[in-house]
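Some notes on the structure that comes next.
Note that one protein chain is taken out, while the other chains of the complex remain in position.
Let's look at chain A:
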Amino acid sequence: MNNKRLGLSLLITMQMLLPLVLTGCWDSVELNRRAIVSGVGIDRGPSDDQKYILSFQVIIAEEISGEQTRSSSPVALYSGSGRTMFEALANASRQTARFLSLGHVRVVVISEEFAREGIKDMLDVLERESDMRLTSLVFISKDQPASEVMSTMTVFSKIPANDLVEKLDTTSKQFGYNYKMEVDDVIRGIQVRGGGPVINGVFRTGGRERGDSNDNLKTITPDTILRISRLAVFKDDKLKGWLEGKTAFGTVLLLNKLKEFPVVIKKDNGYLAFNVYQSQVSVDAEAKDPEHPVIIIKITQQAALKESPNSLDLTSPEVLEKLSEQLTMEARSQIREAIAAARKLESDYIGFGEAVKRENPHGWKKVKDHWEDIFAACEIKIDADTVIRHTDMRGNSFQVY
């Protein structure tokens, strides 16, 4: 009798306690109620009431891999505007049938217009929001609104944002000077005294008319292609200018982010092409007198000869030695050009101030307020060394007899 009662009361207690476990699911949102945002475009609106215009590239999961595809666009673009980023997000999510989930944002594109005005304020929400990850890549859309970049259909990936990520990965591994620039890199870049971040540029080539529909992919030559090219350089949080070509290579070399890049040099009357596949750069400072620091740049590079139509004797070490000297000269001139560009823009985005700070923290405190003047005039020593490791699959190149 007593046992039965005990059992009953235990059962009732359990029944009352077990629903407590369900509270763990308080925040759950089922997968089919989520709209996964793959990219965000940030544009400057016309007025202060609409300062931020956010465009969210939302993945339509059914179109990516589903049996009931409607052969429509795999992503959709929703935009909203507001006085703050959060208000713009709220306004945009009112149009979507599902909850916008920001956990998988891979790309953040900021329009050039906004970047010239300053990007500090918008970065706060990007690092504060706990759903967002710091690993989102940041781009500046050159001359174009960010929403246009976000709404371009791409060839290699159904999701344009993923295409952009892959393009950056490819270009950073080969031939390109663009490298991965994530949200926290940008924040740290802004905080460098006298300097600023370096952010990848992105733009759309070709006509706009068919770029945002599947038609863009129906021809062999796509109407519109997203290109990652150029580097946007900043002073503090404001865009100052764009770098390209040799200057951009030199800049990324200085930042020690360059993995593999082609170099062409002239010899006699023809051109030789090299692939530089390893480069180590260190920037140090001799700063006993912080007013007149000496910046010491050390570069070691390894290269392979890729193309040589000349009749040079490539089996002779002396010839290769001469060629590698020329490569060294090329590296020096790349770096000199990069420094000249930075001085012209009056922004120490190449991190000389940081080198002085590491070397002489006390002296840095004294000079940091007028670092711009010192940066413009400080002495620079470049110590470069290049080795040509091999000439690939042939020795001398074939000649006409």
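We adopt the following convention: a contact is a pair of C-beta atoms (placed from the backbone, for glycine too) under 8 Å apart; a residue touches a chain by one contact, two chains touch by 3 or more; residues count from 1.
Simple rule for what comes next: contacts and distances are computed from a predicted model.
Could you tell me which of "Sugar ABC transporter permease", "Iron-sulfur cluster-binding protein", "Spore germination protein KB" or "Cytochrome ubiquinol oxidase subunit I" is the UniProt name of the chain missing from the displayed complex?
From the choices "Sugar ABC transporter permease", "Iron-sulfur cluster-binding protein", "Spore germination protein KB" or "Cytochrome ubiquinol oxidase subunit I", the unshown chain carries the UniProt name "Spore germination protein KB".
Looking at the whole complex, which of A:T13, A:Q95, A:Q174 or A:Q191 touches the chain that is not displayed?
For the chain that is not drawn, the touching residue is A:Q191.
So which of A:L20, A:A97 or A:I220 would be touching the chain we can't see?
Of the candidates A:L20, A:A97 or A:I220, A:L20 is in touch with the missing chain.
Among A:S130, A:T221 or A:Q399, single out the residue that touches the unshown chain.
Selected residue, touching the omitted chain: A:S130.
If you put the missing chain back, which residues of chain A would it touch?
20, 23-24, 26-27, 103, 127, 130, 133-135, 165, 182, 184, 187-188, 191, 354, 357-359, 361
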